[in-house]
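A protein chain is absent from this complex, but the other protein chains hold their places.
Up next is chain A:
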Amino acid sequence: MTVLILTSDEDVTADMVVLRLGEAGVPVVRFDPADLTNGVALTGEYAGDDCGGHLSVGGRLVGMSGLRSIWVRRPGDAAARAAQPSPWLTQESAQALYGMLRCSDARWMNHPDAAPRARHKPWQLRLAQRSGLPVPATLITTFPDTAREFAERHRDVVVKPVSGAHPQEPPRAVPTSRVAPGTDFSAVAFGPTLLQQRVAKRADIRLTAVGDRLLAARKPVDPDAHPDHVDVRFAPSVSPWLPAEVPPRVAVSVRRYLKAAELAYGAFDFAEDADGTWWFLECNQSGQFGFVELDTGQPIAETIAHWLAGDDRPVEPYTHDKRDAVP
């Protein structure tokens, strides 16, 4: 039985999992749906009360019935690199590929029904509330007056993209940013704006969930850090990510969230305040994990490989220097 990985060629983070699967002797077929009809071929047939099909990738052939799991990592748009690409061909190819894969009995990480829903940050915030995770006061609005009133009421707020996407042409990044007092909110009318009460954090938390396994990492904030340095991705780093223990109540809530979201994988971001409370910020259903593994040594890639291989038993008991752990 084969693990199918759908991702871009340059996805070196996926390589970390391919390596682990190879070491375990698990067959893998990896390709980018962008290469459909250009090195990747498929066929499926429905006859009587049966159906079957297979994929051909670079000389590898795998039957739909031979798939044990499908990892939708970072795939390109279907047939985007075909000889004559078009939006129509992409739609046709996506329907054929994902439609046929849905007919298999493979387990998904993550299922194509669950993944798009899980990307919606407003939905994430509500699910986090319902799962028992503390959520900072948040406003999403196109009303400038409402935004102004929210900022005045909460005194210290940040702004971040609703989607998490970064604008292109030209390529730009939009970090979570602190909103200065007296800011003019009139431009809120030109696009949905997400404002959130700033958490005075002492650390950032990245919790990577793989199946039932939770691996948390903590990055302490420099006590002298400027409060404008909100976004850990863009702030000066004074410490690597360190392994952290997951508080039992958080673990219960995170598992409740994953079950409701029907996710096999999720990368949760929290802000830890001075009281040690983990405030939910978001859950990326395809969040990166390589940077955490490289810093902490936590076996995230191996855990993903075990899940994809259909082996949910714990990997080698993970131990780390308890001096680095957060109780």
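Keep this in mind: contacts are C-beta pairs under 8 Å (C-beta built on N, C-alpha and C of every residue); 3 or more make two chains touch, one makes a residue touch a chain; residues count from 1.
Quick note on the criterion: contacts and distances are computed from a predicted model.
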Complex member absent from the view - protein name from UniProt, among "Extracellular solute-binding protein", "Putative ATP-grasp-modified RiPP", "Xylose transport system permease protein XylH" or "ANTAR domain-containing protein": "Putative ATP-grasp-modified RiPP"
Contact partner of the left-out chain, one of A:G132, A:P175 or A:P220: A:P175
Contact partner of the left-out chain, one of A:G52, A:P161 or A:P247: A:P161
Selected from A:T43, A:S239 or A:Q288 as touching the chain missing from the view: A:Q288
Hidden partner chain, residues of chain A it touches: 8-13, 15-16, 18-19, 28-30, 39, 58, 74, 76, 119, 147, 159-168, 170-175, 177, 185, 187-188, 190-194, 206, 232-234, 267, 284-291, 293-294
